[in-house]
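Up next is subunit A:
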Amino acid sequence: MEFSLSAIANQVDTWLHANCASWLALTIEFVIVGLLCIALFAVLGLVLIMMERKVSAYMQLRLGPNRVGPKGMFQTLADTLKLLVKEGLTPNGADKFLFNLAPFIVMIAAMLVLAPIGFAKDFVIWDINIGVLYISAISSIGVIGILMAGWASNNKYSLLGAMRSGAQIVSYELSAGLSILTIVIFTQDMSMGQIVASQADGWWIWKGHIPVIISFIIFLIAVTAETNRAPFDLAEAESELTAGFHTEYSGMKFALFFLAEYVNIFIVCAVGATLFLGGWMPLHIGNWADFNRIMDYIPSSVWFFGKTFFLIFVIMWFRWTFPRLRIDQLLNLEWKYLLPISMFNLLLATFIAIQGWYL
Partner candidate 1 sequence: MNREELQSAITALNADITFEEGGEYLTANIPADACRDIMQALHNLPAFEMDYMFCLTCVDWKTHLTMVYHLESRKHAHAVVIKSKLDRENPEIETLSDIWRTAEFLEREVYDLFGVRFIHHSDLRRLLLTDDWEGYPLRKDYEDPINMIKL
Partner candidate 2 sequence: MLQEVAQKETGDLVINVGPQHPSTHGVLHLVITLNGETIKKVEPHLGYIHRSIEKMCESLSYRQFIYSTSRMDYLSAHINNHACALAVEKGLQIEIPERAQVIRVLMDELTRLASHQLWWGALAMDVGAITPFFHAFREREVLNDIMEETCGARLTMNYMVPGGVMFDLHPNFQSRVKDFITLFKSKLPEYDELVTGNVIFQNRMKQVGFISAEDAVSYGCTGPTLRGSGVSCDIRKHHPYELYDKLQFTEPLETGGDCWARYLVRMEEMRQSLHIVEQLIDNIPEGEFQAKTKAVLKLPKGEFYSRVETARGELGVYIVSEGGLTPYRIKFRSPGFSNLSALDHMARGQKIGDLVAIMGTLDLVIPDIDR
């Protein structure tokens, strides 16, 4: 007996098709998936914010929240409740339509990227054959929401924050894209399912040699920048721009930005885990059949979430250790260092792939 999400999904599918017309079954499945996504978002928000608080607390010699619920576990819930009932102010001088639209754009962009990610073995919303391309494309939409928020707020801090964010995300997308391409070259497939499948005999971080290790590091840096996390949190830059692009937001609209940030972290880490650490694929070592069998007993969803949360922890670790870069240093890092390195790395990867030196 193995715990498997795909088995449950299949049972639901079979049951629905047996009892309803196929169009109705499909519609119900859509609704279920949508609800699951929203539920996942809510849970992720709560879990990740709690995790961030506890991680930062232990790094900073504090205890973190410890009053609401056991070990303060319900603190985030209480905060969410507070934000829900708080009045969402719209400043008088703001462009009201864009101001209210912006948080939803950011949120929806974050939601869409969830589609091609495999959460467990055979458990994926839509294993599109250009999955990697899809992720790169959709994840850039979020910046439009941020720009919108900064512009519509009619606040100079917000505007500066949004402009910084725009410059930053547009630049770092290049490196993120190029580092993903390295894996595509090795896999020779753009579908996320195929990329995971190609790592059955070893994750790319092990068997891809130097190019993959380089691109993994670049990927981590680039996605930290893309999610506006410290040390690249220039769009918010508390000590410079008070709160950057979301200075004027309050209540639930602020909460949506906040939630989107954490969901984005989850997504980029999930993508990182899928591409470099084998997604839901268990750890297999060469011919150690017994070891491999034991590893297989651990459910694939546990593997996936374990790897993702490890990467999330790394990104949190960055945030609570490093000072923030300056805007020109940030762009220098991308255009003068990361981009040339990624391009060279891509060539190297192509060469190795052509020679067949991997594995």
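As a selection rule, all candidates are chains of the complex that A comes from, given by their letters.
We take it that contacts are C-beta pairs under 8 Å (C-beta built on N, C-alpha and C of every residue); 3 or more make two chains touch, one makes a residue touch a chain; residues count from 1.
Please read all numbers here as calculations on a predicted model, not as lab measurements.
Student: Would you mind pointing out which option among 1 or 2 touches subunit A in this complex?
Tutor: In this complex, among candidates 1 or 2, subunit A touches 2.
Student: Would you mind writing out the residues of subunit A in touch with candidate 2 in their complex?
Tutor: It comes out as residues 56, 59-62, 156-157, 159-160, 163-164, 230-231, 233-234, 237-242, 320-329.
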